[in-house]
Every structure is written in structure tokens, then in C-alpha cells.
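The complex is shown incomplete by one protein chain, all other protein chains being positioned as in the whole.
Then we have chain A:
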Amino acid sequence: MIRTIRKYHKWLMAFIGAQFFIWSLTGLYMVTMDIHYIHGESLQRQSQQPIALNQVNYSLSKLLSEYPGAQQITLTQLLAKPVYHFIDKNHTRHLLDAQTGQLLPLIDKLQVLKIAKHQYTGDDAVASVLLITNKSELPSELAPRHLPVWQVVFDNVWAPTFYISQNTGTIVTKRHFFWRLFDWMWRFHIMDYDDGENVANWFLLLIALLGTLAAVFGATLTYQRVFKPNNQGAN
């Protein structure tokens, strides 16, 4: 019996043991790297400038009367000025000067550089700035709902990257080497090698089923060796 189990444990692991190594290596990376660090929280300054309320001359009532049905109305401070951003009834995002109520143009390159520099906790220079407006140019790490967006990459070996909405000037997401690596670890962990979104793939099912069998065989061997060392009929 034990002889047979040892043979099956060996042969099963000869086929899928590499995945156990991958599971434990990728798992170790994911549990040791702090998830908040992975999400780039340390790249962005947490405390923003408080809103200069004394400059907010354009009221919310006014905004709602001029843009009826406006949703997700938010007042924040952007580049030392209070601004509103919201979605109108046609689902278009707008940015308004909260002092005058004027529609502000889309965030330009100069402004985005200022925002990025101001929010970045490091002191690296900006390596590249790219405007992404089209789904066809969308990097896989960015969701299409964030378009149009500025991609700002800082000059650092870990390539810290801010994605800044061209509509609102807010940082919609961040990336850096360790997050990108984390995504690859995840893909190898769940054995979905393209976009890493499908835990329910048949390949994982097959290997995990065989893996469970191999692990139970292994546990039987350990039980025999540790708790039944005097049993000599291991066949």
C-alpha cells in the first residue's frame, strides 16, 4: 500500500510538482509584499491641499440649475484652485472652476506635469508623458472607463507610473514594477496566463485535482513515517 502510494506520489509530482513550486513561490511573494505598497499607496501623497472654500463663489444650486441631472458632483482642490467635477445627464465628465463656474478645458501637458510632481512622494524627474484617448492604445493595466487619461512615468528603475484623468486631473490609478510583478505572480498562481481574470479555468481545475491527490498521498507517507515507524509491511 505505502509502496504504491510512494510510487504514485513520485509520478504525480513528476508531472505537476513544478506547479507546486510555482504556487509556493508566487504565494510567498504575494503574502510578503504589503498589499498597500503593491497598490502604490506610498507613491502618492495622502494629504491633499484643503479646499479653499472662501473662493467657492459658484454654488452647488447654481451648478444643478445649469446642469440638471448632474451626478457624482465633487468639490476638490486642483492646482491651488477649487474645482467641481461631475457627470452630466449624457454621461460626459466635466470640470468646472468653482470660483467662476466656467467649464475648464481638458487637463493639458503642463498641468498634468504639475499635478504629477505635486502628488509624487519621490523626487525623480518625469521620464515620459503620454496622452491615451483611444481604446486601441490602452495598456492592459488600465481599465477603459478611465479614458481619456495621461500616463506619467517617473525616471526610476521601478518605473512608477501615474494615470491621471484628462477630465478631472485626479490620479485614477498607479503602477510600479512590484505591482506589475504581483499581477504576473497572480496569473501564475491561478494558471491563467493571459489576463489573469479567470480563476475558473479548466487547467487550474485539472492540476489542482491531481495536486490534491498527490498531496493526500504525500500526507499518508508522512503519517506512516512519523506515526507508524515500526510498521514493516509497507506494501
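Observations on the structure shown:
Criterion: contacts are C-beta pairs under 8 Å (C-beta built on N, C-alpha and C of every residue); 3 or more make two chains touch, one makes a residue touch a chain; residues count from 1.
Here is the rule we go by: contacts and distances are computed from a predicted model.
The UniProt record for the undisplayed chain lists the protein name "2Fe-2S iron-sulfur cluster binding domain-containing protein", from the options "2Fe-2S iron-sulfur cluster binding domain-containing protein", "Quinol oxidase polypeptide I", "Aspartyl/glutamyl-tRNA(Asn/Gln) amidotransferase subunit C" or "NADH-quinone oxidoreductase subunit J". Touching the missing chain, out of A:M30, A:A159 or A:L181, is residue A:M30.
Mapped onto chain A, contacts with the missing chain fall at residues 1-7, 10-11, 13-14, 17-18, 20-21, 23-25, 27-28, 30-36, 39, 41, 44, 46-51, 53-54, 56-57, 59-61, 64, 69, 71-77, 199-201, 204-205, 208-209, 211-212, 215-216, 218-219, 221-222, 224-226, 228-235.
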